[in-house]
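Heads up, one of the protein chains got dropped from this complex, but the rest are sitting where they should.
The block that comes next holds chain A.
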Amino acid sequence: MNAMRALIRLTWIEIRMYLREPVAAFFTFAFAPMMLILFGSIFGNQPNPLYGGRGMVDVSVPAYLGVIIATVGLISAPIGTATAREFKVLKRFRATPLPTWMYMAANILMYYLVTLLGGIALVIVGRWLFHMRFDGNPLWVWAGFTLSTLAFIALGILIAAVVPTARTAQAVGMIAAFSMMALGGAWVPREMLPSSVLQIARWLPLTHVVTMMRGLWAGASPGDHMGDIGFLLVVLIASALLTIRAFRWE
């Protein structure tokens, strides 16, 4: 077995399977751009002192990246992984010479790539329709996006590892995703949230994704967001370690 070829082929197949799920594809590629078009046409993108002189669209695009990251990581990944276990797909792969870590790596890579594609779709819509401002360093934005996405995929696979069935994976994932999106400033900019909510939101991983992505988008350096980066690194590493301990293949 050529390991690299097996990894690429499995990742490619997993991406195709993901794109064939209409609900998952909708929430990954179409939902955030639709929200942006809706709110962008209601509120416009005029500079607003509430957002430090930026427009609604300028601050929403990096926040909506968080929506895509949370949707794929906390809903698609747990449901997909727990379903594959429940329907004995994981068992079928274990019965081949494919190393189990490679199956995991291909799936993580697939979730990362579909999140990236969803993010690119959102940025294109913001740019073309609303002349969105971007003052950041593309490399840092990409790095922040990658860290955030990997942390959420790890969290999602951890959910799949600890719940018994695909149904519970769906329930846990959706509750986690929607509460984080509502409280973490992903749907509603944090400037409009009460301070009591912000107090709770400090402990939710998505809050740190949104804060960091908005900052990097507006030109901040990673040094300004060491707290967010540290928090997400802890989420990533802790989730990965707990998953390795708890994961069941059948």
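The rule we apply is simple: a contact is a pair of C-beta atoms (placed from the backbone, for glycine too) under 8 Å apart; a residue touches a chain by one contact, two chains touch by 3 or more; residues count from 1.
What we mean here is this: contacts and distances are computed from a predicted model.
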item	value
Options "Putative ABC transporter ATP-binding protein YbhF", "Spore germination protein", "Paraquat-inducible protein A" or "AlgX/AlgJ SGNH hydrolase-like domain-containing protein": UniProt name of the undisplayed chain	"Putative ABC transporter ATP-binding protein YbhF"
Residue touching the undisplayed chain, where the options are A:Ala84, A:Leu155 or A:Leu232	A:Ala84
Omitted-chain contact residue, chosen from A:Leu98, A:Ala143 or A:Leu242	A:Leu98
Residue of A:Ile13, A:Leu38, A:Met226 or A:Ile244 touching the missing chain in the full complex	A:Ile13
Contacts of chain A with the absent chain, listed as residue ranges	1-2, 5-6, 9-10, 13, 16-17, 20-21, 84, 87-89, 91-92, 94-99
